[in-house]
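Below is one structure. I have some questions about it.
Yeah, one chain of the complex is gone here, protein chain that is, but the others are all in their spots.
Letters are used for the chains, namely A and B, taken in the order the chains are written, and counting of residues starts over at 1 for each.
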Amino acid sequence: MWDIFLQSINKSYTESGEKAVNDVSLHVEEGKLFGLIGPDGAGKTTLFRILTTLILADSGTASVGGYDVVKDYKVIRKSIGYMPGRFSLYQDLTVKENLRFFATLFNTTIQDNYGLIEDIYKQIEPFNDRKAGKLSGGMKQKLALCCALIHSPKVLFLDEPTTGVDAVSRKEFWGMLKNLKSKGITIMVSTPYMDEASLCEEIALIQEGNIMSVNTPDEIIAQYPDMLYAIKSPGMNQLLQELRKSELVATANSFGEYHHITFSKQGSMELLLKSLHRSDVEMKPIRPTIEDCFIHLMTHE
Amino acid sequence: MNSQKMISTRDLTKTFGDFVAVNNITFDVRQGEIFGFLGANGAGKTTAMRMLCGLSIPTSGEATIAGYDVYKETEKIKQNIGYMSQKFSLYEDLTVAENIRFFGGIYGLKNGEIKARSRELINALDLNDQKDLLVGSLPLGWKQKLAFSVAIFHHPKLVFLDEPTGGVDPVTRRQFWDMINQASEDGITIFVTTHYMDEAEYCDRISMMVDGYIRALDSPAQLKKQYNAESMDEVFYELARGAKRTE
Partner (left out) sequence: MKQLLAFIHKEFLHVFRDPKTMLLLFGLPIAQILLFGFALSNEINHSNVIVIDYAKDVASRSIIEKVRASENFDLYDVLDDHHMIEEVFKRGETKMAIVFPSNFNEDLVHGGYTEVQLITDASDPNTATTLVNYFNMLLLGYQSEMYQDQQMPMNIQLSLRNIYNPELEGTTNFVPGVMALVLLLVCVLMTSVAIVKEKELGTMEILLVSPFNPFMVIISKVIPYLFLSIVNLIVILALSVFVLNLEIAGSIILLFGVSILLILAALSLGILISNVTNNQQTAMLISLMGMLLPTLMFTGFMFPIENMPKFLQVISNIIPSTWYYIIVKNVMIKGLGFESIWKESLILAGMTTFLLLVSIKKFKIRLS
């Protein structure tokens, strides 16, 4: 069973003594596509490093596939694939050389596991003899994923694979992850982009070293306690000021072309429309997004 | 010179050998406008931005920034703009107060003025207790807000923001946009790039670069109409999907 367990994990930064992660417990079931969602500095990388046996937790236990990250680190290292956040491959080696090197490192060959990487590798194969440093961001990311998959790992750890990558490449990348999941690989992925949360089966929202919520995206949205409304009217900035001042409104946040609001006890749609003195207002109840939930959890701690 | 136009380019082009990084881009940015500069990786955004900041001389075409020519008056341009990027903006090993002092100093502000404005800034950001801490020890969100305040500390006419909110938590991200809106109301023109499509909605107008060209330029509402799209995300996807070039 290639499950991932974290039990009461604590870790402080050595330099500042500040808590990087605070009493984190998580369980990821085998075969799941699990997302760790949170901003930079939330502790995502620290958790990844503990699970990939790269650093030791100050307290708590963690295991991957039943193997302890401290005692059985050798077994774990053989069975996982890892793509660190700042992983940028060997810039002065070609695509083929990079791939071949990592294959040999894991005691295998490109041919042996071709089936697994075929779909991804085909897209970069035309650039086989190009140096990795000369590839585009999206291409580098694909090559890095191939390298992490080359030994057909049981569990795949991807630390912010889509950061700094444009929206089109990001979509493609998530498509590839879905594919991999269907082949039975357990995938743990982190991202600061809240909109990517809905692409995972299960997610943990993490902020300042604390896990705020763990569940399926749908369930996390269902747990949002208030009715949420989207509101739009010409002069969005002034509207936001007015909403924040209004006693009828509990929270108001801008979300793209709309503002998302919740009402206080005495507030309602009708009363707000009346009090706003605007003619051209569009308002509707909406289903919260993960970002709404994140903001709610952040501000209600 | 038209004082209404903070940025004005005509057929601005930059080539590196055979490679045309920026291909005949023509657009204007009005004073006080929040202008979103979007594009896929490798579309030529960074190169274009460098030319507009006076850091790189164009191969051909014309451009004026705050009324100054990008070929001849780069020093004047630098005096009149602010710049902030996700990667570098403040010195991590200097304190908050020292950073403000330094950046005030390089823009030639008088000592008294630096003092008065820093007090104002530190109050506005609620950093009174942190002003003697090293910037490196602040949370990312605070750093970014401080960096933005420092970028507009000398009251520039125009400020360039290169992915200012990358990796920042959703609450701080919105506070950051409050600051942008405030600066815009104070008459500062904002030129911003971002990977967050919801932020594109906060811009007055948006340009979309694909393969070195500006493929679309309009308000978010008009663009969605034009591409028959629900969200800016779809507009972006529609336009960038056809991109042949990547970095």
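Rule of thumb we're sticking to: a residue touches a chain if its C-beta (ideal position, glycine included) is under 8 Å from a C-beta of that chain, and two chains touch if they have at least 3 such contacts.
Just so it is clear, the structure is predicted and the values come from calculations on it, not from any experiment.
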(message) Under the definition given at the start, what are the shown partners of the omitted chain?
(response) A
(message) If I consider the whole complex, including the chain that's not displayed, which of A:I4, A:I37, A:A62 or A:L89 touches that chain?
(response) A:L89
(request) Sort through A:I80, A:V95 or A:A197 and give me the one touching the missing partner chain. (result) A:I80
(message) So one chain is hidden, and I want to know which residue out of A:D3, A:D23, A:E97 or A:D112 touches that hidden chain in the complete assembly.
(response) A:E97
(message) Just to verify: which one of A:T53, A:T162 or A:S233 makes contact with the chain not shown?
(response) A:T53
(request) Identify the residues of chain A touching the omitted chain, counting contacts across the whole complex. (result) 14, 49, 52-56, 73-74, 77-78, 80, 82, 84-93, 97, 100-102, 104-107, 147-148
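Following the convention adopted for this analysis, only the chains that are shown with their structure count from here on.
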(request) Express in whole angstrom the distance between the two chain centres, defined as the mean CA positions of chain A and chain B. (result) 27
(request) Going by the contact rule at the top, pick out the chain A residues touching chain B in the complex. (result) 16, 38-42, 135-139, 163-169, 171, 192-195, 207-208, 236-237, 253-257, 291, 294-295, 298-299
(message) Touching residues of chain B toward chain A in the complex: what are they?
(response) 39-42, 137, 139-141, 166-172, 174, 177, 181, 185, 195-198, 200-202, 220-221, 231-233, 236-237, 240-241, 243, 246-247
